[in-house]
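Input: a single structure, listed below in structure tokens.
Below is a slice of the complex: some chains, not all, each in place.
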Amino acid sequence: MDKETVELLIRTGPGTRMGNLMRRYWVPVLLSSEIAEPDGAPVRVKILGERLLAFRDSSGRPGLIDEFCAHRGASLFLGRNEEGGIRCSYHGWKYDVNGRCTELPSVPALACKMKLTAYPCIERGDILWAYMGPSEKQPPLPELEWCMLAPSHRYVSKRFQATGWLQAMEGGIDTTHASWVHRYELDQDPMHRRAHANKYIKADRNAVFDLEESPHGLTILGRRNGEADSHYWRVTQWIFPWFTLIPPFGPHALGGHIWVPIDDESCWAWSINFLPDRPLPEEELQAMKEGKGIHVKYVPGTFLPQANPGNDWLIDRAAQKSLRSFSGVEGFSIQDASLQESMGPIQDYAKEHLVSTDKPIAMARRMLARAARALEEGVEPPALDPVVQRVRAASVLLDRGVKAEDWARAALCTLETPVFSV
Amino acid sequence: MDKETVELLIRTGPGTRMGNLMRRYWVPVLLSSEIAEPDGAPVRVKILGERLLAFRDSSGRPGLIDEFCAHRGASLFLGRNEEGGIRCSYHGWKYDVNGRCTELPSVPALACKMKLTAYPCIERGDILWAYMGPSEKQPPLPELEWCMLAPSHRYVSKRFQATGWLQAMEGGIDTTHASWVHRYELDQDPMHRRAHANKYIKADRNAVFDLEESPHGLTILGRRNGEADSHYWRVTQWIFPWFTLIPPFGPHALGGHIWVPIDDESCWAWSINFLPDRPLPEEELQAMKEGKGIHVKYVPGTFLPQANPGNDWLIDRAAQKSLRSFSGVEGFSIQDASLQESMGPIQDYAKEHLVSTDKPIAMARRMLARAARALEEGVEPPALDPVVQRVRAASVLLDRGVKAEDWARAALCTLETPVFSV
């Protein structure tokens, strides 16, 4: 990538080109449960380089406003969340979820002139989403499959990652690495071990890729040897601009991620498991809550994983030596995070060498850059229509003669099809 | 404030305009007790961006000199404080409190040519003060009321604050905020609870302000409703450039602060309580030492408050919810510090909106900027004459017809008047 394209893709603050593009979509901000109670404690949150405050008002409405009081700049995190708004502790200025100053005690007549930045918020799929773009451009609500299910069918978590969003997201569309870093976990993890297809992943480390540019983003078809007469296909979906869907492992829950910039050097990595047609089994749900599968264990009171750059991701050289684990790092998400964080907060793109199996990465970069540049010219961003977001990832054995693209197009872009899984 | 004025006011290092202005006054450096013993351990201190070393020599004289040896730049903090000076551990160069090199063992003849920066020091009011300006301009010693009392009449402490000096000092002349952030402490704190006037502060949150530009700086007159026929006046004094005097609370000790830049992003917040006419009662003195009132509890071995930005000032959301405390933060000084530190080390002045109750702040800024600019033109700074520093703050009930400015001018600028307090 040339330097200008790197800058284009990794900078997401206000006024940047990628920032402008991302602000045209609903942005996952935090777990609804982080502001569970009406009039409960507000939560500071940094998203796309902006310092914001999330809170839920007396009537249960969520708000996402500028963190700092318009008066002297004190943090409203210290404020009191009370009767329909949050009140600054310093001089009692009070704001509602729309950022309007509803009380300015010392000069009441001025209240109507004070307004904080506030972003429209909605809750869906256990997540608070905000729209941070121009108001006349607000898109329809997201309709990703897992968003629309009953809460019992879904488990959502997030973790802090000490890298920019791009190198994190790229791990989500890079199906090759499963045969390496995740190889030995497949048979051990409670959310993966019952997959018949683990043996294909382990036996054939050299997946071959087909790519489909789709209305939602990219459909990535990875082919490994299956049985004598079949190929084992893993079909990953990348949905503009930051969603990925993971091909399922046997009868286990489907999975997905969201990769949202905190700032240019850190991001939220969201992890979702779901079953379209039934509640998550209690045993699997319990395992997810314990940090198994694509979820993680936290440093108590934070969303920072226990295994993090400060402790070399708790690498276990004996486990690595004995091949209990290929990298010696525990857990799917931390395995990815460790490698991505080891690159530094922003990977040195000038030194990388992409190869043919990195086509999904190269293509996603190209599409992102193209969309960001087009937006500057007034071209509307892709995949704003929620209908195109309703796609599914799959893992499937297909006869060697079948064209997988055709199959995928027919089977995965309507959620009425059965859940395919091997 | 325009950007140039912001820069003018917040930068205080050597050669800056505000730095030049501040260097024309005696600068509070550290507690005398920090260098209690002759030939005791030296103390590193950063003031106005300069890295200095304070020590007390064999004869009891305090010194404040450049932290670093003139030879190779080793810190004299590691030196040995012995017979009339501090000796660098590296090669034995020795310096007296005037910064003169009194021994240079390997080349004795050179000693007389080596001289470290050294600032004249005096001790008054339990504080070591230094004069850091041009020697021909050294002003008379400070004569603030609390300075001149017997030690038994006074208690002095300091704490580290993680903000520039300006946003700290401005809290000291901002009487409005007492009705908000300090509201619920007034009846609980041992140094405030016996004030009859707490009820006025709590009942009338919308103080009205009068301002008097005075020879010492500003006299700030805040009026709240008192009894049916009276107003409750709180008269705060700001004395050039960094002293504030707090109106008293009933029979409790008078109070004051000093706000001294460490560098542009941190400052020392000094807190003083005193009684002009008698020793502090033992019970109140004990409470001060325990960090009550305007004093704080420390991280052991430091002047960093236990409640600090690293632990969200130990905010107690349950206390805030139940209104045991308005902000959930404990203690007058930490309540102020939390709000000011939450703004970031340097407040975003471009985003603030001052209102009429911020007149004292706007006026103080204007006077500081004016004095700094005038100094460049050769105009001497204000309030160098100690006579004008001898003012007092007061809280008083005055008949509704009385002109408070007239009363204050007559009553508060001569310390012979009785101590007014409600």
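So that you can tell them apart, the chains are marked A and B in the order they are listed, and the count of residues begins at 1 in each.
Basically, a residue touches a chain if its C-beta (ideal position, glycine included) is under 8 Å from a C-beta of that chain, and two chains touch if they have at least 3 such contacts.
All values derive from a computational prediction rather than experimental measurement.
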{"item": "Overall copies of the shared sequence [whole complex; 2 in view]", "value": "3"}
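Please note the rule applied: only the chains that are shown with their structure count from here on.
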{"item": "Chain B residues touching chain A - in the complex, by the definition given at the top", "value": "167, 176-177, 179-181, 205-207, 312-313, 315, 317, 320-321, 326-329, 335, 338-340, 342-344, 347-349, 351-358"}
{"item": "Complex contacts: residues of chain A adjacent to chain B", "value": "39-41, 68, 70-75, 77-80, 89-92, 104-107, 110, 114"}
